[in-house]
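The complex appears here minus one protein chain, its other protein chains still in place.
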Amino acid sequence: MPEVVFSVDQARSMRDQNVPGHNRWHPDIPAAATVRPGAEFRVECREWTDGQIGNNDSANDIRDVDLSPCHMLSGPIAVEGAEPGDLLVVDILDLGPIPQETGGIAGQGWGYTGIFAKQNGGGFLTDYYPDAYKAIWDFHGQQATSRHIPGVRFTGITHPGLFGTAPSPELLARWNAREQALIDTDPLRVPPLALPPLTDGTLAGTLTGDALAKVGAEGARTVPPRENGGNHDIKNFTRGSRVFYPVHVPGGMLSGGDLHFSQGDGEITFCGAIEMGGFIDFHVDIIKGGMEKYGVTTNPVFMPGNVEPRYSEFISFVGISVDHGTDTNHYNDATLAYRNACLNAIEYLKTFGYSGEQAYLLLGAAPIEGRVSGVVDIPNACCSLYLPTAIFDFDIRPTADGPRRADRGQCAVSS
Amino acid sequence: MPEVVFSVDQARSMRDQNVPGHNRWHPDIPAAATVRPGAEFRVECREWTDGQIGNNDSANDIRDVDLSPCHMLSGPIAVEGAEPGDLLVVDILDLGPIPQETGGIAGQGWGYTGIFAKQNGGGFLTDYYPDAYKAIWDFHGQQATSRHIPGVRFTGITHPGLFGTAPSPELLARWNAREQALIDTDPLRVPPLALPPLTDGTLAGTLTGDALAKVGAEGARTVPPRENGGNHDIKNFTRGSRVFYPVHVPGGMLSGGDLHFSQGDGEITFCGAIEMGGFIDFHVDIIKGGMEKYGVTTNPVFMPGNVEPRYSEFISFVGISVDHGTDTNHYNDATLAYRNACLNAIEYLKTFGYSGEQAYLLLGAAPIEGRVSGVVDIPNACCSLYLPTAIFDFDIRPTADGPRRADRGQCAVSS
Amino acid sequence: MPEVVFSVDQARSMRDQNVPGHNRWHPDIPAAATVRPGAEFRVECREWTDGQIGNNDSANDIRDVDLSPCHMLSGPIAVEGAEPGDLLVVDILDLGPIPQETGGIAGQGWGYTGIFAKQNGGGFLTDYYPDAYKAIWDFHGQQATSRHIPGVRFTGITHPGLFGTAPSPELLARWNAREQALIDTDPLRVPPLALPPLTDGTLAGTLTGDALAKVGAEGARTVPPRENGGNHDIKNFTRGSRVFYPVHVPGGMLSGGDLHFSQGDGEITFCGAIEMGGFIDFHVDIIKGGMEKYGVTTNPVFMPGNVEPRYSEFISFVGISVDHGTDTNHYNDATLAYRNACLNAIEYLKTFGYSGEQAYLLLGAAPIEGRVSGVVDIPNACCSLYLPTAIFDFDIRPTADGPRRADRGQCAVSS
Partner (left out) sequence: MPEVVFSVDQARSMRDQNVPGHNRWHPDIPAAATVRPGAEFRVECREWTDGQIGNNDSANDIRDVDLSPCHMLSGPIAVEGAEPGDLLVVDILDLGPIPQETGGIAGQGWGYTGIFAKQNGGGFLTDYYPDAYKAIWDFHGQQATSRHIPGVRFTGITHPGLFGTAPSPELLARWNAREQALIDTDPLRVPPLALPPLTDGTLAGTLTGDALAKVGAEGARTVPPRENGGNHDIKNFTRGSRVFYPVHVPGGMLSGGDLHFSQGDGEITFCGAIEMGGFIDFHVDIIKGGMEKYGVTTNPVFMPGNVEPRYSEFISFVGISVDHGTDTNHYNDATLAYRNACLNAIEYLKTFGYSGEQAYLLLGAAPIEGRVSGVVDIPNACCSLYLPTAIFDFDIRPTADGPRRADRGQCAVSS
């Protein structure tokens, strides 16, 4: 086990750790640890809500979740010698749930997937599923099952939802400007178009007083992915991956968390992965001047690992950029096309006895593939969704006999 | 070799075949052949432009292509007993280029990838690459190389770009209405938002006179995928795939063509696959009442085959829904996110010496994966693109030494 | 389609072709064609018995097969500039059954797997299954089914069983000496330990008279693999493979045939693959002095292709080097260990209702993996056999309910 450079006592909030983490992106947040290029080290992580969600059969905690402290990140880790323009080479050597305990914090033998209520951010299908729901997943080594979605067992594609480097002041200012401009186009929208800086709940490592207030006033929220990496929610950042992060400040300042036991492409329920606290082991190195050398001007580049769960048979669903409810054609809209592919998959799963909510949660959590299949056949973008058949303990394929419908229970609902 | 139920003489236009195919979707187009459930049969196909593109080093033919006759489809094949509401089970047993000849028609040992000019439909990156370009690919069994993109050799993920069933009159009317409504929002846009029915160049099998004129006036263009399947351009419809098509008219009336030797997710150059004529072998069956049984209300469902080319190492690119040129944030726009992932990949490849056009053509043709990674982390959708490293004959991975830049020639350009 | 440099009229014996092939290894057999390094070309092949086996429900033809003319090979193809000590680089671009016909010759839409009778060579389990049996397989694109083994459908791992270069006179003499020495240890054994040269039935291209008689008297039989490649029966010589053959005579003199639609590791029924005639497309090149450069002193080196059928779930069987019938321990005998793994798999399949013969034929033909798992844990070698579960249309995995036994018919037997 490599040296732990950021440690977490899971019995306490991130705010109460010996060295606290942070929940905003800002260049002023001081390094929690410093490592050298070539170092291997461990970072321990809280689950992203800092422990608000319980292992129970009610979705009230999902409905009532306070998003102001999210995501609770570990770091920043400064890498000696990293300078703006470099690429920070980050190998994800290993990651997993909280190793040594069982208990009430997600990651201690279990995790959860939530559908957020439309009033609280919503999810990808919030117009169809506006209420809060939850599924609890039990871990069995690398596999997961859920009492809320019976008949399913799959190998998780474990990965961090969120890691990134610190923005420079200039980059941060651009983020805030462009996102506020978007908000200003429809400031009262529910859910909102974007999330502006928020002082409430801000944590910035050891900063206090004015320094903390500055981070609260300026710090970018952690929800979207941006030029520093951030909340990619790319399920393929698995063990053995190598990520090349742009460096925007001296030391690079690597931070992250939001570990996922598994996730389907899109993370469609918003809190759609199987969320957990845990650990992640890194190796870091630097490519001097790598951004220019390799033409990296915006987002990170990466190479996925080679131990993703291997499935070979899929039942697949197609969506196009038409609003079928109103028969309205949108122009080459891959978001809508993928939404339709998801809805088509849910309707299919319902014929086997699952509720729509269960199917929605499953598509968020299981290692499904979501592909941009066609984005030139105007006016209809075409996306496709690949669901492994082997994750079901019954035959999910279409046959002349029709689907094997059964009572498949229900997920956790809100009261 | 199964019985050929739709044959093509590649020396002649689709219009001049003994039994001609068609290039619009319309329920009045008569069956070119009839098969029974359980049948295995072969359909021969023209390449989608009916032979307008040559094996040469000029992109003028791409620039000047006449789209009115496209796509030239083989069929319809009626399946006995298929009725509206059924699912037509279509196994893709085999497909490939034109088997017995060499010559000047795409599919005769070679194929092409084109970037359409902005004035003629454009492609996914038409604002960045508004002119016409072309790459010719030589076939070596299942592998392809191009004199226009040296240093690359890959196994094609061979598939039909376009197969579908005939629409009912009601469904056709809905298509025309919703697409016209979209066009009406910006009728002068270049390229257009959608393509309305077009009498010029219409081919409707053996129909002539008023019957042909009716198909020309009402028939849906073949470019977009719709509820009947159609031009999905899903690269995973490979050998061994099983597709479940909705049936909208008696007999189902299966038609198709637009065979691709290979294609990357998105088919980003519009004519982005490696286009070819050839053959496709089917087995068909019926699930009676399958649409209701399995909750299929819009698009087909499918199961991909198990002989896709196996690559295991990728260099991957990320895009988010920000217009980086103007620093404008768009809301959860997966189309824009994937466009940025493509642009990032192109910039990366340029550091090795490829022109942007070459890189663009390569991403359209090689078996790259395009994934909808995150569509809930507002405001930024996140898409990712996976480029197999093994298709290059040099090391494409980032290293401390920087990219191995070389003179890598140029694709075919227009004069 | 590349140029055909060795053509076969499947209506006629190999003996009656315009340019006949050969069925012995001998340096005197003249080149049937000559190609240059860098050439791509097609070779057409007879099935290995030259058409002795029919598409019917009797195994009498298997029982009575005349092995003296086997294997009927296409070639030799001389490669300009190849000299002893070089490596001949052979790319298998494509291969498949007889393309343009249906009919009575294996490869015309069907193939066969045979269990040879103990009196006629036997197979790997000949002490357990001493009689002749046969299964006919129907081709559906890349997939196969058999009326003789219902409930099974799989994607074939198509490959040539046999390709190789010509031996030098010295190498040929060594082969004959060492094989005769083996035969001499038990000359009356049934089946024999090895097959000496045999004049009867010898075909040596266009040679006649004394030249032919010399080949008959000296020519090595084609059954075993040797330093020239030969009858490897390695199922992984699939499309896209690259083989580096040692060159022992000027021109290399590449010959081969024995095409297999599919085969399991070991080819355990002897005629255990799905046998067929067909075509194979090659690209050739030379590495000058490659044998010494790469330390190749005996057998070819190769790189398998990347389109092998992708299965991801297996039921696996283990065997050790103990004769369980007599409780006799053999020392680190991988042959015996693999035989036991095969027998264990057969006993397992019998509990589902298959006959032992059906199971034996299936293991010979389906793309099963056979692995040398442990060869150091004295005294017991350990081999393992991996059977893809997805090839069965019922659940083949062990469950608490026990196997789903059914009447599964029977293979073709001899009268």
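Each chain carries a letter (A, B and C) given by its place in the written order, and its residues are counted from 1.
Keep this in mind: a contact is a pair of C-beta atoms (placed from the backbone, for glycine too) under 8 Å apart; a residue touches a chain by one contact, two chains touch by 3 or more.
Predicted model only: the values in this text are computed from it and were never measured.
Student: Give the residue, chosen from C:T34, C:T206 or C:T335, that touches the chain omitted from the document.
Tutor: The single option touching the absent chain is C:T335.
Student: Check each of C:V5, C:A117 or C:A194 against the chain that is not shown and name the one that touches it.
Tutor: Per the contact definition at the top, the residue touching the missing chain is C:A194.
Student: May I ask which residue of C:S7, C:T145 or C:S312 touches the chain that does not appear here?
Tutor: Considering the complete complex, C:S312 is the one touching the chain left out.
Student: Which residues does subunit A use to touch the chain missing from this display?
Tutor: Output for subunit A: 1, 40, 91-94, 99-102, 109, 140-143, 155, 239-240, 281, 283, 305-311.
Student: Mind pulling the subunit C residues that touch the left-out chain?
Tutor: Contacting residues on subunit C, toward the hidden partner: 87, 89, 121, 123-124, 174, 177-179, 181-182, 191-195, 223-226, 231-236, 244, 265-270, 272, 285, 287-288, 290, 293-304, 306, 312-320, 322, 324, 327-335, 337-341, 344, 347-348, 350-351, 369-384, 386, 389, 397-400, 402-403.
Student: Identify the residues of subunit B touching the omitted chain, counting contacts across the whole complex.
Tutor: Residues 310-313, 390 of subunit B touch the chain that is not shown.
In this section, only the chains that are shown with their structure count from here on.
Student: With touch defined as above, tell me whether subunit B and subunit C contact each other through largely the same residue numbers, more than half shared, or through different ones.
Tutor: Shared-number fraction above one half, so same.
Student: Quick one: how far do you have to rotate subunit A to sit on subunit C, C-alpha fit, nearest 5 degrees?
Tutor: Best-fit rotation on C-alpha atoms: 180 degrees.
Student: Suppose each chain is reduced to the average of its Cα coordinates; what separation in Å results between subunit A and subunit B?
Tutor: 32
Student: Can you work out the whole-Å distance between the CA centroids of subunit B and subunit C?
Tutor: One centre to the other, that is 39 Å.
Student: What parts of subunit A, by residue number, touch at least two of the other chains?
Tutor: In subunit A, 312-313 touch at least two other chains.
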